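Every protein chain of the complex appears in place save one, which is left out.
Take a look at subunit A:
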Amino acid sequence: MTLLIPQRPKEADGELVVVPARHPWRWAGAALVLVLLAQFVHGLATNPGWDWPTFFGYFLEESVVEALLLTVELTLAGAVLGFLGGIPLAAMRLSPNPVLSAVSWTFIWVFRSVPLLVQLLFWANLGYLYETLQVGVPFGPGWSFPTVNLISSFGAALLGLALHEAAYAGEVIRAGLLSVDQGQHEAAAALGIPKWRQFRRIVLPQAMRAILPNAANLLISLLKSTSMVYILAIGELFYQVQVIYGRNGRVVPLLMVATVWYVILTALLSILQYYTERHFARGALRTLPPTPFQRLKAALRR
């Protein structure tokens, strides 16, 4: 079952002919899987329960697209804030200062422990716990604001997502930094390269190799976690399809609308992941393998 066409063995000059081994069970296995797959696709097309006309009617409907944009917004803002929070968390956790390390450990422990859904409800009810929030000099003068004005339900959702994300991102970044060989730190130190530059130019690019696959996992998981903020009545994708099927009762096709959009967004993120990983693979592989596009182009040229 190889895609490459093997060259015809030479027979002319009396050499022995090599006959590749046959694999009949591979063919049988492939045939079985293809039959099952065809059955499934046939079911998708013919079962009226999927209700494709409704699906297509709502797929690009204005309220759905608006909700989709809000989902993307929540994902991106949550990821940016989460990773910005994760960097100091990782740095603190790796710090020789026991206070910083313990604070970071505790933060990560707490925010990985509390389920996101529970956390979101906490943030939404912050105004009940603290009626006003104050900014100012510790134990000194300050300015206070009513909590309800300061934290909207969107703000609560973003806060919850970002803090949740930061706890995980901190660990992902720490894992990446730990994966860089001690010899690299030593070589950079022995050359007298300034500390910040050591981090940015020597350690981080190598750590990125280990950070990226996990970070992509985290980002994709965050994309889907945004569906949980429906609990705060924020009009993101999942909330919006619920509103629509609450009105017209077409549950399955509308869930499919949300599902297909999540699949598309995940596909886009996966492509982004592929090319970012490739960028940071410089020097790690002797030669980079061709991208799927390059492979396709090469196959067509033949």
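Criterion: a contact is a pair of C-beta atoms (placed from the backbone, for glycine too) under 8 Å apart; a residue touches a chain by one contact, two chains touch by 3 or more; residues count from 1.
Following the convention adopted for this analysis, contacts and distances are computed from a predicted model.
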Missing subunit (named according to UniProt) among the choices "Amino acid ABC transporter ATP-binding protein", "Ubiquinone biosynthesis protein UbiU", "Lipoprotein" or "ABC-type multidrug transport system, ATPase component"
"Amino acid ABC transporter ATP-binding protein"
Tell me which residue among A:Pro194, A:Pro213, A:Gly246 or A:Pro289 touches the hidden chain in the full complex.
A:Pro194
What does the interface between subunit A and the hidden chain look like in terms of residue numbers?
181, 183-184, 186-195, 197, 201-202, 205-206, 280, 282-286
